[in-house]
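As you look at this complex, bear in mind that one protein chain is not there, while each of the others sits in place.
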Amino acid sequence: MINRIRDSIAEAIACVADGDTLMCGGFGSSGVAFNLMDALLDHGARDLTIVANNAGVGETGIARLLAENRVAKVICSYPRSPGSVWFERRYEENAIELELVPQGTLAERIRAAGAGLGGFYTPTGYGTALAEGKRTEIIDGVGHVFETPLSADVALLKAERADRWGNLVYYKTARNFNPIMATAARTVIAEVSAVVALGDIDPEQVVTPGIFVDHVIETEQAVA
Amino acid sequence: MINRIRDSIAEAIACVADGDTLMCGGFGSSGVAFNLMDALLDHGARDLTIVANNAGVGETGIARLLAENRVAKVICSYPRSPGSVWFERRYEENAIELELVPQGTLAERIRAAGAGLGGFYTPTGYGTALAEGKRTEIIDGVGHVFETPLSADVALLKAERADRWGNLVYYKTARNFNPIMATAARTVIAEVSAVVALGDIDPEQVVTPGIFVDHVIETEQAVA
Amino acid sequence: MNRLTPEQVAARCAADIPDGAYVNLGIGMPTEVANHVPADREVIYHSENGVLGFGAAPAPGEEDPQLINASKQHITMRPGGSFFHHADSFGMMRGGHIDISVLGAYQVAANGDLANWSTGSETYPPAVGGAMDLVVGAKQLFAITRHTLKDGTPKIVERCSYPLTGAGVVSRIYTDLAVIAVTDAGLQVIELLAGNDFDTVQNVTDAPLMAPDTARRAQG
Partner (left out) sequence: MNRLTPEQVAARCAADIPDGAYVNLGIGMPTEVANHVPADREVIYHSENGVLGFGAAPAPGEEDPQLINASKQHITMRPGGSFFHHADSFGMMRGGHIDISVLGAYQVAANGDLANWSTGSETYPPAVGGAMDLVVGAKQLFAITRHTLKDGTPKIVERCSYPLTGAGVVSRIYTDLAVIAVTDAGLQVIELLAGNDFDTVQNVTDAPLMAPDTARRAQG
């Protein structure tokens, strides 16, 4: 019997290793797997590469990992936000590597990895400093940049509900990067607000089919 | 006030012109906009290029357009099925051009057009006759074929429900190519089993947001 | 010199958005535009974080922390709205499905160049977000910005000194002093705001402006 539901959050994230690349769902503080990220601190992994839209604010999530010096590199589109104090500090100290990627290119590179593509041409960023050193091509008169797929060892996702097959649905704008990250990591871990019985999620409404999901943890965290 | 609902099917498809490229949703006979395709016969358009998974069976849909000599070219993955008599006849007569595309490449080319990408590398078809003449590249040791985006003048879609903004939901495996074709055509026309009030489709469950849809026609056709 | 408040600039921008338009609102001042849709219009707002059809800010106490816009501010949903993931959201932008993109700016140049992601500083981190996707994908691009920095440094410039987000992409500029069209002939003031005269606005602008009268003469 297929059962992706785990009893222990420590068991769910045991697979994370030093030096891993982690995808962390979320946009700002919505759709972030805060419980999984807290557990990661106890777990002790370091030298991590974080793929996410932002670089954390305040003292939670990615910001907390940065504060504890667990992060070697951030691949993201918008690291600087009001309250992104730890990222700014590490950046100023030159203690962290930043790969800045236009948000749509970040999303598409993640999707490309999940969908088994070898890369793609996008007009985004052509002619800008973010395309420097990248292969470019004029296609139908428009400049394009070649972008490569972006995969990860582990994805830490936040979803709303899950069943034992690992099917996931999300909640409002907490969806954001979570569904595409679910496709692009070797091991996919989701924290969810509620586990429901198999069949309780309408097959028309499943956003992330369980085929992509390895471990599910039910948390107490309220979402609304 | 935004209103994508049309009273007349003839009005909805009036934009189709001779020589147009049409995307037709469907897989086998599921998710096919049969009413729109019938109306297209009355409309009179000819010299059409059809982008679809199959090339029609029996005397309906694409098969009927082929029988009436309205089609110059078919871009599809699986033109030959039990009952695809009209396609086979036109093919044998050398009266029709066939661009055979692996199904996943067909889907991805359509999506690439809808998402504004300039093309992509896929491992699918590398080293086979279907990659002959195409640009190839070895990426991380794996052979890839370069594939270009595939767009259309008009898409003829079948959906289950729509609201006046053009938001669409589908029904079971009738979904298939319809949502991606909705993104890749200049004009998108959907026939639906039912028009519902704005707000009746849960925002979590919208599959094709109305941003992609130009014209909606409610049909009497039962789907189940 | 009188200046509009950011809310007033947002309302002025909103007044130029036609009925039925699909409009992306970028991070910063642009997200304010959603609060000022004229009552006679239906405008469908898009936010990069996966939402179409959102409305104004919620009443105090009705905020949902998981329902936010690009600026991470709370929003409400209108009937007919939808949620989707980031790849789909940026497919809409890059794929040419958005009619108007309203973006903030560090600098806008006389030729429509936009700089809004990096100051080029070694220690102040850059942040690009969805801006580069919008400048290639949206059919029309409005920049909304204060006319000058607090110290008076012009943000409407002859040539951007900061790294570009996109070249020649801005068609309209909405500031606390003026509405300006980017034309082949240069920056054409459409409307002087807050009761300032042309010379006052030209004096705090690095690029030459054409006065509203000039526009009328050119059109006549």
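In this document, chain identifiers A, B and C correspond to the written order of the chains, with residue numbering beginning at 1 in each.
Everything that follows uses one rule, which is that contacts are C-beta pairs under 8 Å (C-beta built on N, C-alpha and C of every residue); 3 or more make two chains touch, one makes a residue touch a chain.
What you are looking at is a predicted structure, and each value in this text was computed from that prediction instead of being measured.
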Q. So which of the visible chains would the left-out chain be touching?
A. A, B
Q | Hidden partner chain, touching residue among B:Gly61, B:Pro79 or B:Gly166 | A | B:Pro79
Q) Which listed residue, A:Val32, A:Leu100, A:Ala115 or A:Leu130, touches the chain dropped from view? A) A:Ala115
Q | Contact with the hidden chain (one of B:Ile2, B:Met37 or B:Ile110) | A | B:Ile110
**Q.** Interface residues of subunit A (partner: the chain not displayed)
**A.** 1-2, 111, 113-117, 163-165, 167, 183, 198-199, 201, 203-204, 206, 209-212
(Q) Could you pull out which residues of subunit B are in touch with the chain that's been left out? (A) 27-31, 53, 77-81, 87-88, 91-92, 98, 100-108, 110-111, 122-130, 170-180, 207, 223-224
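The definition used in the following text is that only the chains that are shown with their structure count from here on.
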Q.
Taking the touch definition from the header, please name the shape of the chain graph: line, ring, star, complete or other.
A. complete
(Q) Can you work out the whole-Å distance between the CA centroids of subunit A and subunit C? (A) 29
Q | Approximate Å spacing (C-alpha centroids) for the pair subunit B, subunit C | A | 36
Q: Give me the residues of subunit B that touch two or more other chains.
A: 115-117, 203-204
Q. What are the residues of subunit C that contact at least two other chains?
A. 51, 77, 83-84, 87, 90, 93-94, 136-137
